[in-house]
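Questions regarding the structure given below will be posed in turn.
All protein chains of the complex are present and in place, except for one that has been dropped.
On to subunit A.
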């Protein structure tokens, strides 16, 4: 099993750093899947994550100038590693003005992902910072739990409003109740509602637009004004929103009535999918 990759372009490095910062906010521990074409950050819907799952995908050739990997075997040419997300983002943080960054899989006392950064020091001699991130190799028998989640047939699909706005609204709502209702319709309306004995607060977002869905079967029978809702834990939504530091290129919210909400974001060339199950 081998992995080594190199980034030399500063823009690519910053992009990768931003992704890693986002992942660190979304999941304390996550799985990194390395395959010949892609890198994935995965959180599967286990009990530990409260049923939340995440799938983030990036094309390796958009980031790395050099990329070599050899998976577990020829038929299973992939590597699955578990790591603490914050370690990666901290390691990348030191690479702010790097000349080059190398990542490789190593085994120094324990299996690591070694991030090696070559910095330009002020006296123009190079300085090298190395981070050994401890990892756990995930055995092949567990890979089936870490596959790309199938996108469910949603009842409503709607474009999200500005995530910063959503975040500030949800942050305030969290102080009132943990139970949030997201509802949306095919007319571009999205509402966030919380309700307690004393007070009921709703924030209305209008004119958001709905993406055209490929399979029209379910939604065609629906009246555009009809709201579809799901009850979720507000903290999970807040965690998702807190991780979004950059304005996405595209942000879609898919609601499966009373089952789950699925966020589908595109940040330049990196895709992020985040699933929050209904409150149980």
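Things to note:
Simple rule for what comes next: contacts are C-beta pairs under 8 Å (C-beta built on N, C-alpha and C of every residue); 3 or more make two chains touch, one makes a residue touch a chain; residues count from 1.
By our rule, contacts and distances are computed from a predicted model.
One subunit of the complex is not drawn; among "Cell cycle checkpoint control protein", "LYR motif-containing protein 5", "General transcription and DNA repair factor IIH helicase subunit XPD" or "Protein transport protein SEC23", its UniProt record names it "Cell cycle checkpoint control protein". In the complete complex, the hidden chain is touched by one of A:14, A:60 or A:94, namely A:94.
The omitted chain makes contact with just one of the residues A:126, A:165, A:202 or A:249: A:126.
Screening A:2, A:46 or A:206 for touch with the missing chain picks out A:2.
When you scan A:46, A:108, A:164 or A:250 for touch with the missing chain, the hit is A:108. Within subunit A, the residues in touch with the undisplayed chain are 1-2, 4, 72, 84, 87, 90-91, 94, 104-112, 114, 121-123, 125-134, 136-142.
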